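Quick one: structure below, then a few questions.
One chain of protein is taken out of this complex; the other chains stay put.
Labels A, B and C are assigned to the chains in the order they are written; within every chain, residues are numbered from 1.
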Amino acid sequence: MSETRQKGLARQQMADRVALEFQDGWIVNLGVGIPTMCSNTDIGDRDITYHSENGVIGYGGVAAAGEEDLNLVNAGGQNVTLKPGAAVVHHADSFGIIRGGHIDVTVMGAYQVSMGGDFANWKLAGQKGGGIGGAMDLAACAKRVFIILEHVTRKGEPRLVEACDLPVTARGVVKLVATNYGLFEPTGSGFLLREIAPGLTVEEIRASTAGTLTVAPDLRPVRLAG
Amino acid sequence: MSETRQKGLARQQMADRVALEFQDGWIVNLGVGIPTMCSNTDIGDRDITYHSENGVIGYGGVAAAGEEDLNLVNAGGQNVTLKPGAAVVHHADSFGIIRGGHIDVTVMGAYQVSMGGDFANWKLAGQKGGGIGGAMDLAACAKRVFIILEHVTRKGEPRLVEACDLPVTARGVVKLVATNYGLFEPTGSGFLLREIAPGLTVEEIRASTAGTLTVAPDLRPVRLAG
Amino acid sequence: MGQKSKQLASFRDAVADIPDGSTIAFGGFAMPGTPFNLIKALLDHGAKRLTLVANTTGGAQQPRMPDIGMLVENGQVAKVIWAFTAATRPTDVLPFTKYYESGEVDAELVPQGTLAERLRAAGAGIPAFYTPTAVGTELAAGRETRVINGREYLLEYALPLDYAFIRAHRADAAGNLRFHRSQRNFNPVMATAARCTIAEVDEPILPAGAIDADDVHTAGIFVHRLVQVPPAPEGLWPTKRQERAR
Partner (left out) sequence: MGQKSKQLASFRDAVADIPDGSTIAFGGFAMPGTPFNLIKALLDHGAKRLTLVANTTGGAQQPRMPDIGMLVENGQVAKVIWAFTAATRPTDVLPFTKYYESGEVDAELVPQGTLAERLRAAGAGIPAFYTPTAVGTELAAGRETRVINGREYLLEYALPLDYAFIRAHRADAAGNLRFHRSQRNFNPVMATAARCTIAEVDEPILPAGAIDADDVHTAGIFVHRLVQVPPAPEGLWPTKRQERAR
């Protein structure tokens, strides 16, 4: 993801907004990049279990320098810690947890999200091969899929699109999208803007969105604290 | 199985004969009844791992009275011990071991064995329901199936038959059959008598066998020690 | 995670909300790992039209621990899904048999490994799979098979559960479990397949984290309710194998 200064929300703020959706008792899988930052957000005493594809159930924050366990990483390869009550399983069991519908939400990055809730995050146009990792399993099987992405590409092209022109990761699964411009829901026939980022206008957002944009009757500023 | 005095080999002797077939390094699953007795046989320093359906890999003899672990049983429900190097897995993994072809031999009892290597051991004629347990998995998936059974029923009817009239457990899988009359191989077109029990004649055996009986050119007495 | 304990005060509380018509699996293979105390609570609770998933019924041996055959005799059961619907020893007659023969209770007979795999599949999001087990037998009659690499396989479907009743040796408040020896058997597999897993536990429930992450047999995310088994005679414990009453 770009480090370029973008309009609207900062990366951590996008993660913060999504993290506010996590409910007490949820099992959450965070993808590499901005989604990982959701675990930094203070959401009070809600009891969240973070699951990682490699079979770690209940990991905590990144380990302090000098205290890393080199045999303990999250899906992004960071040396993390364990929370009390953590457990480790092997890869087939870990994806049994995913495929079996035991993950309440997966948060992922994406190149594109469509009005129908498709998304694309594993292959660029013209690329031979791709990086699927666990994304297709998570996308097809988690109870909910939330996506965090910059609203436009570095070239200024919309990432919220009528239909994905990149190869999709899964179809019709995205429930919520956070961009630096605001919070959206794919509705099938468009994107519903529910919350708007500071400094943005609905017209600016509409101009940067390729699909149909509808605006929630109770549109409000992006919520950033519980 | 009947406790009545039968001709030929005693129950432990049938088990002894089969146990002599076990090769160094084999993983062996023993069914309830006479097959269990195979683990009593001294086969020298051959390294055998006994596997039980409930996930015990590497069990040893029956526990001495007063030293039973009430949470440790073999497939017959006997309180057994563990050998050094034993491991315990759950039922899906235990049958993964079976189905995956990791069992070198399963030894089972049966009501009938056919010339084609079918056998029947889970349901009697006219019975509603049956007792399959792990027998169908073991029969279909172990590398070898050996059967131990009394040569005739209590009524004197043959158990080695041209075709099973009882519902089969698996088809074409039996490699070796030990009865109190001798050691046999189903060949497809008959039973090959390889070893004969003391006190029996080929003619007596032929009269008690429903399928075609052929006699090995090197027919010899049943071997009972390594 | 693990901030709130999953421990309940009694077996009665643990089964109180189970509705009629539920599909419930029971761990255990012979004595080890059998949730005797939860079975007893379910007998008292009285839920009806249940489907019982288990290896077998128990019941041919005397004296009898509370077993799932008693749920049948108590009129609580519509159907069973078992690897044994008759005793291994044909001369033993199970208490279950007369209810089955009369048609009062329906039964589905499933090979033990297929039963374990169907439960594992339900927990792991696999809706169906192929197995060599039971091909060419009465159980495969009229069912879909498929030849793969020259061998014939039978199609089997996942078996999802409403509840799993299991027994473990040790638990922490987050629901992480350890089993002792062959107590493990079906228990971890059933736990993954159920919407609600209830575990009776031999030892006092430990604080979350008291079981090292590498030593957990069943992860707490699969376990919803824990009850500690009290000492005998109030609590039910495995006993030495009884000689069969012949």
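The definition used in the following text is that a contact is a pair of C-beta atoms (placed from the backbone, for glycine too) under 8 Å apart; a residue touches a chain by one contact, two chains touch by 3 or more.
On a predicted model such as this, the values are computed, not experimentally measured, just so you know.
J.: What are the shown chains that the left-out chain touches?
T.: Hidden chain, whole complex, touched shown chains: A, B, C.
J.: So which of B:G61, B:G100 or B:G199 would be touching the chain we can't see?
T.: Final answer for the missing-chain contact: B:G100.
J.: Taking the entire complex into account, which one of C:I126, C:A140 or C:L206 touches the absent chain?
T.: C:I126
J.: Considering the complete complex, identify which of A:G61, A:G131 or A:P221 is in touch with the unshown chain.
T.: That would be A:G131, which touches the missing chain.
J.: I need the residue numbers on chain B that touch the omitted chain, in ascending order.
T.: So the residues of chain B touching the missing chain come out as 27, 45, 47-49, 51, 56-58, 82-89, 92-93, 95-102, 141.
J.: State which residues belonging to chain C touch the missing partner chain.
T.: 117, 121, 124-132, 146, 148-149, 151, 153, 157, 178-181, 184, 213-215, 217
J.: Write the list of chain A residues that the hidden chain touches.
T.: Touch set of chain A with respect to the missing chain: 32, 52-56, 68-73, 77-79, 82, 88-92, 94-96, 98-99, 123-124, 127-137, 140-141, 167-171.
Heads up, the rule we're going with is that only the chains that are shown with their structure count from here on.
J.: Chains shared as neighbours by chain B and chain C?
T.: Chains touching both chain B and chain C: none.
J.: For this structure, which two chains share the highest number of contact pairs?
T.: B-C
J.: Farthest chain from chain C, comparing Cα centres?
T.: A
J.: Report the inter-centroid distance (CA atoms only) between chain B and chain C in whole Å.
T.: 28
J.: What's the distance between the Cα centroids of chain A and chain B, rounded to whole Å?
T.: That gives a centre separation of 57 Å.
J.: Where in chain C do residues touch at least two different other chains?
T.: In chain C, 120 touch at least two other chains.
J.: Do you know which chain B residues sit against two or more other chains?
T.: none
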